[in-house]
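Only a single protein chain was left out; the remaining protein chains are all shown in position.
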Amino acid sequence: DEMLFNVSSRSMASKTPVGFVGLGNMGTPMAKNLLKNGYPVIATDVFPESRKELQDTGAQVVDSPADVAEKADRIITMLPSSPNVIEVYTGPNGILKKVKKGTLLIDSSTIDPAVSKEMAVAAEKMGAVFMDAPVSGGVGAASMGKLTFMVGGVEQEYNAAQELLTCMGANVVYCGQVGTGQAAKICNNMLLAIGMIGTAETMNLGIRLGLDPKLLAKILNMSSGRCWSSDTYNPVPGVMEGVPSANSYQGGFGTTLMAKDLGLAQNTATNTKTTIPLGSLAHQIYRVMCARGYANKDFSSVFQFLREEEGQ
Amino acid sequence: DEMLFNVSSRSMASKTPVGFVGLGNMGTPMAKNLLKNGYPVIATDVFPESRKELQDTGAQVVDSPADVAEKADRIITMLPSSPNVIEVYTGPNGILKKVKKGTLLIDSSTIDPAVSKEMAVAAEKMGAVFMDAPVSGGVGAASMGKLTFMVGGVEQEYNAAQELLTCMGANVVYCGQVGTGQAAKICNNMLLAIGMIGTAETMNLGIRLGLDPKLLAKILNMSSGRCWSSDTYNPVPGVMEGVPSANSYQGGFGTTLMAKDLGLAQNTATNTKTTIPLGSLAHQIYRVMCARGYANKDFSSVFQFLREEEGQ
Amino acid sequence: DEMLFNVSSRSMASKTPVGFVGLGNMGTPMAKNLLKNGYPVIATDVFPESRKELQDTGAQVVDSPADVAEKADRIITMLPSSPNVIEVYTGPNGILKKVKKGTLLIDSSTIDPAVSKEMAVAAEKMGAVFMDAPVSGGVGAASMGKLTFMVGGVEQEYNAAQELLTCMGANVVYCGQVGTGQAAKICNNMLLAIGMIGTAETMNLGIRLGLDPKLLAKILNMSSGRCWSSDTYNPVPGVMEGVPSANSYQGGFGTTLMAKDLGLAQNTATNTKTTIPLGSLAHQIYRVMCARGYANKDFSSVFQFLREEEGQ
Partner (left out) sequence: DEMLFNVSSRSMASKTPVGFVGLGNMGTPMAKNLLKNGYPVIATDVFPESRKELQDTGAQVVDSPADVAEKADRIITMLPSSPNVIEVYTGPNGILKKVKKGTLLIDSSTIDPAVSKEMAVAAEKMGAVFMDAPVSGGVGAASMGKLTFMVGGVEQEYNAAQELLTCMGANVVYCGQVGTGQAAKICNNMLLAIGMIGTAETMNLGIRLGLDPKLLAKILNMSSGRCWSSDTYNPVPGVMEGVPSANSYQGGFGTTLMAKDLGLAQNTATNTKTTIPLGSLAHQIYRVMCARGYANKDFSSVFQFLREEEGQ
C-alpha cells in the first residue's frame, strides 16, 4: 500500500520540512512555534509583509500553496473562512495542484465541516490525507504554544498529526472522522455564546433586583447556574480581574468572530435539520451587536449591550 | 428598642418552639429536621393528612397560621406560590393576625421578590421581622438536611435565621435586603435553564455532526462551553449515570417547576425593564414543553423534546 | 333593583355632568371632545397645569378623584399604568371613597386586565359599574375624536358607555366581560409588534438580496406576507409617504409605549400559561431598543435598529 508506505516514511523522518499556508494573527505564531521546535518551515501567504516576517524568523518562503506542496509532505493551513480554504486547496495555484502522494494536510481554519469533508475527498483523489484541526484559544495561546486542537480525520494518521500539533498546542483531542474537529469547535463555541449571553442577562437582572454582582457571581458559581462565563470570564466589570470586562472589553474574542462561528453553527444546524432555538437567538444577538458598534469588542460586551443607557 | 429586646430574647432561648406552615413534599422533611435537631415544632397545613404525618413524628399541630403565630415566635413558611404566601401571612387566619412583636418570620417559598417585600412591610407594621429564604435542592436534599438557603432581610437578624436554617441545609448564604434571596434563586434558575437548553441543543447538534456524545461532553467540559448542565447533569442518555437522563427523565426537577421559576424571572425582568432575550425564550420553551406532555419530566428532557422523531 | 334604576336615570339625563380623571396627552383632548359634545365635565389631574388647561376650556376642576365621584355619576379615567389606576380608584382620595350607587366608571387606560377585574369587583361592592375601554389611535386621533374603543364589561351597560365613547371615538367595539377590552388591545398590539419587526427584518433581507424596497413592498402586499406594517405603515424610508419612516421615525407610536404594552402581553401570557415565543422576543427587542437610544422614536424604527451600520 503505497499511501501507508509514505505515511510511515513521514513518521520516521520527522524533522523534514513542514509547509504552512496562512500567516495571519494566528498562523504566524503557530509557524514560529514549529521553527522553535526544530522543524524547517516552508511557508506562504497572500500578503508580502507576512511572508517577510516569517522569512526573517528563519522560514523558507515560496510563492503559492502549490509551491509549498511541491516541497513539503506535511502541510498546515490556517485561513479565515471556507472560501479561502477552498481556494488554497483546490484553486489554480492550490495545494492539490502539486501535492505529493501520502502528504498529510492539516487544516486549522474554523470552517463548515461540510467543506472539510469536500477537501478530504479531493485530497484523497490525489493520494493525500486531509484532517481538520481547528483551535480554541486566541493569539496569546498561539504565541505560547498553548492552543487546543480538535482533530477530525482517519484515526491511523492521528499520531502523525499530533506530533506537529503538540509543538503549537497544549491539548490535542481526537474527535473522530473528518469534520468532527470542526463540529467540536462549533459546538463548544455555540454553548459558550449561549452561556455568555445567559450570564450577562442573569447578572444584569440580579443587579437590578438589588444583588451585589460579586456576591451573585459567587452564588451562581457554587450552584447549578455555574458556567465558564460566570466563573472564569465574568462579563460584569468589577467582578473579576484579568478578563476583558475589567478592561473595557478590549482584547479577548471579538464579537465578529463569535458571530461568524455562530453562523457556522446555524448553517450546520439548518443542513442537518437540528433545532437550536437558543443558538439561533444567540447568533442574532451577536449579529445585531456587530451592527450597533460592538464588532471589535470582546464578546462578553453583550452585558454592556443589554443594559439600559439612561440614568445608569 | 422593644423590637431588638425581643430579638435578643429569641436568641437566648433557642430551643423554644418553632412554627412551621406548609407541609408539602419539601416542608415536611424540613420540619422533621427541625424536630431531629431538638426544636419543638408547632405546625399547620391545609391538608389534614399532612398535619397527621407531622403529628406522628412529634410535632404539635394547630388549625391555622394564626394559631401558629400565637404559640411560636420563630416561624418558617414553605408554600407553592405567591398567592399562598399572601393568604398565609395576611389572610383572615393568617400569621399577621396574631403575630407577636419581635417574631422572626422566614419564608422559604420561591415567589416574586416584590411579594416578599410587601410581606416584610406588613410584618414590620406588626413589629415582626420577615426574611425570604428560598432553597435550592429538591426533596432528597430536604430529607438529608442538605438544602442551600439564599437569605434576604435585615442583616442583624441573619444570625437568628441561620441558627434554624442550618438544621435543614448545608449552605446558608446571606444575599442582602429583603427580596434578594428570591432574586438569587430566580437568577440561578434562569441561568440554569439557559445552560440546560443550550447543552441539549449543542449535544444534539454535535451528535448530528458525527460526534460521540460522551466525547463531546468531555471536550465541552475541558473547554469554554463547560457548564453545570454539561458536566454534572448531562441531558443526553448514556453520557452520565445517576442523573434523570439515565432514568427516562424521571425524578429531578420537573419541567412545570422550571416553567414557574422562569415565569417569576420574566415578571421581575418586565417590572425592572431588564432585557433577558435568552431567559424569555427559555421560558417559552419550557412552557410549550408543559403543553406537549413534558410537564412532569425532569427539565433535562428538553434534549428529547428538541430531537427529531425517527424516520424524518 | 336600585342599581338598574340608577342606570336608567343616567340614560335619561344624558347631558348631566361627566367626570374625567387623567388629563395627559390623551386625556385632555378626550375631555375636550366631551365638552364639544355638550357634556359638562368635572375633571381632575395631579398636575395643576393640566387642570388649568381644561378649566380654561370650560370644565369644572376639582381636587381629587373622590371629589369627581361626589359630583358625577359617569366618570372616565385615562391613566398611564396599573398602579395609577389602583390609586385613582381605591386610594385614600380615590373614586370609590365617594362613589354614588349606580355610577358608571369607564377606564380607558391600557393596563393589565387582571387589574381591571379587581377594580370591577371593588366598584361592584360600592354599587357602581366598572368597564374597561382602552383605545387605539394616538394623540391625533384623540384630538379629532377618531379613537377606537375596545370595551369590556356587563353587556346591559354597554349602551350607556357607548353614548359617551362615541363623542371621543369613531369606533366602539364591545368585546365581552370586564377585562376583554384590555385583552383585545393587548392582543392587537402584540400582533402589531410582531408584524412590524417581521416586516423590518424582511424588507432588510430583501434589500440585502438586491430587491428594490418599493417593489418588495408591492410584492408582499399582493401576497401572503401582507400585513398592516407592510401596506399601511412601512418601516423603510422611501417606501411610503406620511408615515414615521418618512420623517426620521418622529411622531407615531413610541418604542417605550410599545415596550410597555408588550410587557402587559407578557404578564397576561405568563399568568395564563400561554406560550408566546414571538411575542416574548418582540418584547425583548423593543426593550433593548429602549436601552440603546430608541425610546422616543416611533416603533417602526426597529428597521433602523436591525440594519448594520458600518460600510453601508
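Going by the order they are written in, the chains are A, B and C; count residues from 1 in each one.
By our rule, a residue touches a chain if its C-beta (ideal position, glycine included) is under 8 Å from a C-beta of that chain, and two chains touch if they have at least 3 such contacts.
Since we're looking at a predicted model, the values are computed, not measured.
Colleague: Quick check: which displayed chains does the absent chain contact?
Modeller: A, B, C
Colleague: Tell me which residue among C:Ser50, C:Ser64, C:Ser82 or C:Thr148 touches the hidden chain in the full complex.
Modeller: Within the whole complex, the residue contacting the unshown chain is C:Thr148.
Colleague: Using the definition of touch stated at the top, determine which of C:Pro65, C:Gly169, C:Gly195 or C:Pro244 touches the missing chain.
Modeller: Here the residue in touch with the unshown chain is C:Gly195.
Colleague: Spell out, residue by residue, where the missing chain touches chain A.
Modeller: Within chain A, the residues that touch the unshown chain are 259, 263, 266-267, 270, 273-277, 280-281, 283-285, 287-288, 290-291.
Colleague: Please output the residues of chain C touching the missing chain, sorted low to high.
Modeller: 113, 136, 148, 150, 171, 173, 175-177, 179-180, 182-184, 186-192, 194-195, 197-199, 201-206, 208-212, 215-216, 219-220, 222-230, 232-233, 265, 268-269, 272-279, 281-282, 285, 306-308
Colleague: Under the stated touch rule, tell me which residues of chain B contact the chain that is not displayed.
Modeller: Touching the chain left out of view, chain B contributes residues 281, 288, 290-293, 295, 305-309, 312.
We take it that only the chains that are shown with their structure count from here on.
Colleague: Same or different for chain B and chain C, where same means more than half of the interface numbers show up on both copies?
Modeller: Here the answer is same, because the shared fraction of interface numbers exceeds one half.
Colleague: Angle of the rotation mapping chain A onto its copy chain C, from a C-alpha fit, rounded to a multiple of 5 degrees, please.
Modeller: Best-fit rotation on C-alpha atoms: 180 degrees.
Colleague: Go ahead and note the Å separation of the Cα centroids belonging to chain B and chain C.
Modeller: The computed centroid separation for chain B versus chain C comes out at 38 Å.
Colleague: Could you tell me the distance, in whole angstrom, between the mean C-alpha positions of chain A and chain C?
Modeller: 52
Colleague: Residues of chain C that touch two or more other chains: which are they?
Modeller: Answer for chain C, listing residues that touch two or more other chains: 281, 288, 290-291.
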